[in-house]
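In what follows, a single structure is set out as structure tokens and then discussed.
The complex appears here minus one protein chain, its other protein chains still in place.
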Amino acid sequence: MIVNINGRDLLASPEETLLQVARRNGIPIPTLCEHAGLEPWGGCRLCVVEMTRGGTGPVRVVPSCLQPVEDGLRVETHTPRILRIRAVLLDLLLARTPDARRIQELALEHGVKRTSFVPRRDPDKCILCNICVRACAAVGADALGTAGRGAAGRISLPFGDDASACVGCGACALSCPTGAIEMTDRGSERRIWGRTFQRLPCPSCGAPTLTREHAAHLAGRSGLPAESFGACERCRREQASRLFLDLVGK
Amino acid sequence: MAKRLTVTPSRCIGCRTCEIACAFSHPVGAPAGPPLPGLTRIRAFPVRPPERGIPVVCLQCDQAACAKVCPTAALQRDDQTGAILVHEERCIRCRACVWACPWGNVGFDGVRTQVYKCDLCGGDPQCARYCPSRALEQLD
Partner (left out) sequence: MTRRITDAAHLERLRAELQAARDPARSAIAVCAGTGCVAYGSRKLAAAFRDAVTARRVDVEVRATGCHGFCERGPLVVVFPSRIFYQRVQPADVEEILDRTVAKGEVIDRLLYADPTTGRKYVHEDEVPFYAHQHRLILGFNGKIDPESLDDYVANGGYRALARTLTSMLPEQVIEAVTKAGLRGRGGAGFPTGRKWALCRQALGNPKYVVCNADEGDPGAFMDRSVLEGNPHGVIEGMILGAYAIGAHEGYVYVRNEYPLAVERLSLAVEAARARGLLGNNILGRDFSFDIQITRGAGAFVCGEETALIGSVEGNRGQPRFRPPYPAQSGLWGKPTVINNVETWVNVPLILDRGPDWYAGIGTAGSKGTKIFSLVGKVNNTGLVEVPMGATLRHIVFEIGGGIRDGRAFKAVQTGGPSGGCLPAEKLDLQIDFESLTAAGSMMGSGGMIVMDDRTCMVDVARYFIDFLLEESCGKCVPCREGLTQMSHLLHAITEGRATDETLASLEALAPVVQDASLCALGQTAPNPVLSTIKYFRDEYLAHIRDRRCPAAVCKSLITYTINDKCTGCMVCARQCPEHAITGERKKLHVIDPAKCTRCGICHSVCKFDAVDVR
């Protein structure tokens, strides 16, 4: 099917979203909560576009990350109305998370130097995009969720402090777009979500690798013994080289 | 049938040209970023005496453990080159692939917070091109 984006007729397949078609064709649309590897969310609304069905219908503002393509859609990604929405959204986010670098950069790109709204008291860097929650669910630990409602919502462990389901893989912290989740590695210790994990020492060099819980989790999901995950990649390569050496003969 | 990166360890002279070639063809933060030998996707372990080496590089396994453990299907085989590629936009940095590869051929770049592995340079592996002793070859 054909979708028209910003005046260009573009070929699209039915399972695609408008965002995917736009990106595939080099049309930039800003996003924050979108993550290609995770379930769509539709919360940040930065990716909104104007859409008209069949060229004559009413102009609707839709999130391109969730809007499936339809034959004959006409889409505009950078109209004054859309740019204004994005600027206001970033202005709002800047009031929420004034210290988040990704938000500062995006806001600046949309002409917002500082927020025109009332800044949040005691701000953190979390924009509630839910990427961490979805990543954790994808990992299979499902240790995170949203607690509270509305402006009082926050990313949270069950009951606020039950980190027992966390495996300490760090996916949440490393995939957070604003760096809102703190994870510190000191020696073999990893602290995240208020819990201290021990990272397994590499059997060869002793360097800390993944956490014991992550190894057990991967073992459970793959059916392989937990030991197969414990070595650091450098020592593994070295072991591989020795294996090859044995095979080819000295 | 795609060409295959073939390793013949007995021909390796341990010169580590492959590592340099790899690092230069995968600059950090393209195009201006500096090449980092530490992030090379291939390693040639010197063995001496006599002067030789054992190259270790991703074998693009048929049943690849890295792709199998990835929870977001961020590691997928490229039909053209046969390489298992990291689709960074799909990656959630759980690093299961790093721990799952039995040969240690998936690494994690702590600066970019991104996993990396051999991508066969889009079908023209630079390690093979610069290998002086044909220990690494791109064969049909």
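Going by the order they are written in, the chains are A and B; count residues from 1 in each one.
As a convention for this text, a contact is a pair of C-beta atoms (placed from the backbone, for glycine too) under 8 Å apart; a residue touches a chain by one contact, two chains touch by 3 or more.
Keep in mind that what you see is a predicted model, and the values were worked out from it rather than measured.
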Chains shown that the absent chain touches, full complex: A
Residue in contact with the excluded chain [from A:92, A:163 or A:248]: A:92
Contact residue for the chain not shown (choose from A:145, A:179 or A:201): A:145
Option from A:5, A:51, A:128 or A:143 whose C-beta touches the chain left out: A:128
Positions on chain A contacted by the hidden chain, ascending: 40-46, 48, 61, 63, 66-68, 81, 84-85, 88-89, 92-93, 95-96, 116-118, 127-128, 130, 145-146, 148-153
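Note that only the chains that are shown with their structure count from here on.
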Averaged-CA centre spacing for the pair chain B and chain A, given as whole angstrom: 26
Of all residues in chain A, those that touch chain B in their complex: 35-38, 131, 135, 138-140, 169-171, 174-175, 209-210, 214-215, 218, 221-222, 228-242, 244-245, 247-248, 250
Complex interface listing, chain B residues touching chain A: 9-10, 43, 45, 47, 54, 56, 65, 68-69, 71-74, 87, 89-96, 98-108, 113
